[in-house]
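In what follows, a structure is listed as structure tokens, so that the remarks can point back to it.
As you look at this complex, bear in mind that one protein chain is not there, while each of the others sits in place.
Chain IDs A and B follow the sequence of writing; residue 1 opens each chain.
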Amino acid sequence: MNSLFYVSALIAVISTIMVVTRVNPVHALLYLILSLFSVALVFFALGAPFVAALEVIVYAGAIMVLFVFVIMMINPGRRAINQEKQWLNPKTWVGPSVLAAILLAELIYVMVRGGGQLASTAEVTPKEVAIVLFGPYILGVELASMLLLAGLIGAYHLGRRSQVTTPQEGEHL
Amino acid sequence: MFDLLWLIPALPLAGFVILVFIGPRLSNLGVAIVGVGSIGLSAVAAILTGIEFVISPPPAHAYTLIVRPWMQVGSFAPEIALYLDALSVVMILIVTFVGFLIHLYSAENMIEEEGYSRFFAYMNLFVASMLVLVLADNLVFLYLGWEGVGLCSYLLIGFWYKEAANGQAAIKAFIVTRIGDTAMAIGLFFLFNSLGTLQIQEIMHRAVEQWPVGSGAAILAAALLLGGALGKSAQVPLQTWLPDAMAGPTPVSALIHAATMVTAGVYLIARTNILFTLAPPVQFAVGIIGCATLLIAGFSAMVQADIKRVLAYSTISQIGYMFLALGVGAWSSAIFHFVTHAFFKALLFLGAGVVITGLHHERDMFKMGGLRKQLPLTFWTFLVGAASLAALPLVTGGFYSKDPIVWHAWMAPRGGLWLGMGGLIGVLVTSIYSFRMVFLTFFGEPKAYISKRPTVLIHLPLVVLAILSVIIGFIELPHTLGNVRIFSNFLSTALPAAAAADAAAQGETIFEILCAVITLVGIYVAYILFLQRPKYADDLVAHATAATAHRLWFSGWGFDRLYDKLFVGPFVWVARINSSDVVDLIYSGLAGLAQAFHRMLSSTQSGIIRHYAMGIAIGAVLAIAIMVFT
Partner (left out) sequence: MPAVPLEHGLILAGILFAIGTAGVLVRRNIIFMLMSVEIMLNAAGLAFVVAGSARQQADGQVMFIFILAMAAAEVAVGLALVLQLYHRFATLDADAARTMRG
């Protein structure tokens, strides 16, 4: 299990770096899906099969598919790729890389300071998750559902083309 | 009678107040009655006071009336108090009586002007301030009157305010006299600081006790007071304002700039004479300034074309004679010359005013001529005035007042020769320019015609002043002609006697004959140059040196240009540099700083999302760093 963890961690890191550095959006999306799969494997190695499945189904399966649909609809084409090549020169990488490196250093410093605990590979079953989810966290579940409703209505409204509605004879607005 | 002394300045002040509030609603007759009547009543009060002073004088020939306390700051407690002695009596009689005659004259002369009630309001305020000045018991109250007359001079010079040049002449007068007033104020501060009081008689006592003759304190105090006197009396170097002040109406020039205000300096020096005797260098300076001024102004008067400017320079010159007398210690002679000068100079101005109004405000003498047929009474009175100014021997008051001054100057222990010579040259110059005026205006071919004949309101003052100019001389006759000493005896209770007065009596006779001859020579020269053969005058001016001299004298010896280069130019230059006001930089700097910060901060709001994201990332890194490492 340990080796599963380290291998899939390595793949996750590499593919995430590829996501960020590609010029073609579709390529980047595919690398992102790969990264998400690797993270799911990491979850599985840490004894969290439920969220591993959830990661694949919801994250990689729904959200990334949504990205793919939108890119297909927009259809950027050759022009966008050239533009991306223009925008991504090494000079623009310097500042953000430095900043990210500093951030990483600080995070590592914080994390390493704590006591040497171990993340076990013992499994936490879906049943336990469900008991906790519909027990103490029931309020959170309801709120999450309202959040999704809001997201649904918002996406529907924002996704509409702006049309001019003319009132019919005798129709009240 | 003496405790009604306060009425004398109060009546003109009441006239001023009435005219300010209801003047515009009164008819011309009403305004004239209030304006002239207040001065008339004050003159009556002055005459009654004078009579009582002569018949039953108060103890020590001095009377103090304390009206009320004024202010009290620590040990500084001046009062509103009036002081009456022989000198004050002379001054109030002249101011009210000549003032009354001039008000009567201007009731008719100014009748066609708009602002008739404004004119009389200002004139009444002026007479009230002048009376405060001459009756004041302490220097603070005197300074109040001093400033009051300065204010009224400004208001009246700029009476026709719609012409910008008149306003500028008024401002020039105010600023130049202000220089003198500041010196005087500093003198007041110094006197209070050293002697602890500003009451005039008290100052004189303490100064004699505490300051030895020729001490620095006395010299400083006297010099500062002299500065104030120079400004008000238009002596060198502060004389440039008086010729331009002729922009005002003629009655104003007659009252303020001939008879009364300009003699305030003479009065001040006479009043504080002890301070000047304690500071011989300053007194000598008074004499030198007087002599220099009378010559400078006299030469300038000879070449002027505007009749009022001739009279203005003549006034400066005659006051120079008064200063000369004060400088050599002939105190009562100076005051006597002031009295005669008040009469004949006011007379000359009023006569000139008749001519000017009659010719529709024409002032150039070379455009006048032959007016003696058209204005006979004006001509005769003007002739009497000019004769008195020129000191025509034996029959005019001017002769009996001017010649003793020149005699005392000649007999002065220091520099008597030069001062005397200056005085004699001045006599010659005076008679030349006086009769030049008469010949150019009233003789020769008529070039313009009078449209309006003056009435009794104008003729009466002219006649009265003419009579007074003649008979006033007879109250002070020199040794050789009767030795009448009414005037100087009267003033001896207030002013010290002149030094070296009675010695060398026969020298005095020769001197008088010399002065008389010089006067007659001057009249003859004027006759030749300006009446009989005017071509001689033109040929004279055609020569190069004579032409330069003519130009120099015409511009008043270039003082205006000198002051322009020395003072006005640099001041304007500095003002132009500072036109955006250096001190303002503090406040506008603050505003500019705030604006710079605003620009800096608003440039961070670029609207580009990546920049905002960068900001959030930097903030997060910093926050974690602070949390972790502290």
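Assume a contact is a pair of C-beta atoms (placed from the backbone, for glycine too) under 8 Å apart; a residue touches a chain by one contact, two chains touch by 3 or more.
Computed from a predicted structure; not experimentally measured.
**Student:** For chain A, enumerate the residues touching the unshown chain of the complex.
**Tutor:** 1-2, 5-6, 9, 12-13, 16-17, 19-20, 25, 28-29, 32, 35-36, 39, 42-43, 45-48, 50-51, 54-55, 58-59, 62-63, 66-67, 70-71, 73-74, 76, 80, 83-84, 87-88, 92-93, 95-97, 99-101, 103-104, 107-108, 111-112, 114, 116-122, 124, 128-129, 131-133, 137, 140, 144, 147-148, 150-152, 154-159, 161
**Student:** What residues on chain B make contact with the chain left out of this view?
**Tutor:** Interface with the chain not displayed, on the chain B side: 602, 605-610, 613-614, 617.
One rule holds in what follows: only the chains that are shown with their structure count from here on.
**Student:** In the complex, go through chain A and note every residue touching chain B.
**Tutor:** 95-96, 99, 102-103, 106-107, 109-110
**Student:** Please output the residues of chain B touching chain A within their complex, sorted ascending.
**Tutor:** By the definition above, chain B touches chain A via 614, 617-618, 620-621, 624-625, 628.
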